[in-house]
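Take this structure first; my questions come after.
Heads up, one of the protein chains got dropped from this complex, but the rest are sitting where they should.
Take a look at subunit A:
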Amino acid sequence: MAVEELPLAKAINAGLRKAMRDNDKVLLMGEDIGTLGGVFRVTEGIKAEFGDTRVLDTPLAESGIVGTAIGLALRGYRPVCEIQFDGFVYPAFNQITTQLAKLTNRGRGTLRMPVVIRIPYGAHIGAIEHHMESPEAYFAHTAGLRVVSPSTPNDAYWMIQESIESNDPVIFFEPKSRYWPKGPVELDASASPLHASRVARTGTDATLVGHGAMVTMMLQAAELAATEGVSLEVIDLRSLSPVDYTPILDSVTKTGRLVVCQEAAGFVSVGSEIAATVAERAFYSLQAPVIRVSGFDVPMPAPRIENLYLPDVDRILEAVDRSLAF
């Protein structure tokens, strides 16, 4: 089995190239993604390989990018749009929520919208306003969209290809602070389903659930907890819509305690939805209330104080302590 050590950004690049070689209807569009290779270099070199009708350096207009991608999809193309940063998706929000998400339903089974929207998201990079947000909940709340977020290079490589193969629109959140660390990518392993969650570490005392960059943090917390004799199970959500609840409910049935972790603000968040669903479905298994570890319900702050806002290993362990003490 071929395994290559790749950073997550290069794993997405490899996945995009694979999808483009497999299907000549796949094309990439976005700001600065061609000649420059994207501001994070995720698409580096792809224009040189596939040319400027497969990799479009578009005008600087997010609604235009998504709106024309919808038209291209109606023509039979499978566009993959890059939104340069999380906080710049809002000019495209109308096209995503009122058109892209709705056209399949409006078409009563006659239309397909195989459009992927890649969004680098999240903090830990010391950037200024609009460059470190976690807007997943807006999209997970919108019927008609699928929302995913890989946490490892291997998942990134496979999930981008599966997202492109999906006949429904997929919002693909890339944890930008994880772009650079390397991890093993199994190049010819069969992919796990796009919407399956994954047990990243097994444990018995409490369950941690999260996605994206938070998975690394949860694993670090579990490592530290183990040194104090506490066994934490860690679940990587991978998919935020739909959520694969089976591994979560199985885990909570075993541990009786759940801490949901996310960078996003907690109010009306994906973590809130998971907490509510677990409370509904695993009530008698729970030994403690479900606890959320989230960002605060304030704007993402200036980068010099991002660490005050962001959940970290200590805040996860503080929540675990509260759960265990209940």
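Criterion: contacts are C-beta pairs under 8 Å (C-beta built on N, C-alpha and C of every residue); 3 or more make two chains touch, one makes a residue touch a chain; residues count from 1.
Note that in this section contacts and distances are computed from a predicted model.
J.: What protein name does the UniProt record of the undisplayed chain give, "Cysteine desulfurase", "ABC transporter ATP-binding protein", "2-oxoisovalerate dehydrogenase subunit alpha" or "RNA polymerase sigma70"?
T.: "2-oxoisovalerate dehydrogenase subunit alpha"
J.: Looking at A:Thr43, A:Gln95, A:Ser134 or A:Thr216, which makes contact with the chain not pictured?
T.: Of the candidates A:Thr43, A:Gln95, A:Ser134 or A:Thr216, A:Gln95 is in touch with the missing chain.
J.: Touch as defined at the start, partner being the missing chain; which of A:Arg17, A:Arg41 or A:Arg112 qualifies?
T.: A:Arg112
J.: Thinking of the whole complex, not just what is shown, which of A:Gly87, A:Gly122 or A:Gly144 touches the missing chain?
T.: Missing-chain contact among the listed residues: A:Gly144.
J.: Mind pulling the subunit A residues that touch the left-out chain?
T.: For subunit A, the residues touching the absent chain are 27, 53, 58-59, 61, 63-64, 66-77, 91, 94-95, 98-99, 102-113, 143-144, 146, 166-168, 241-244.
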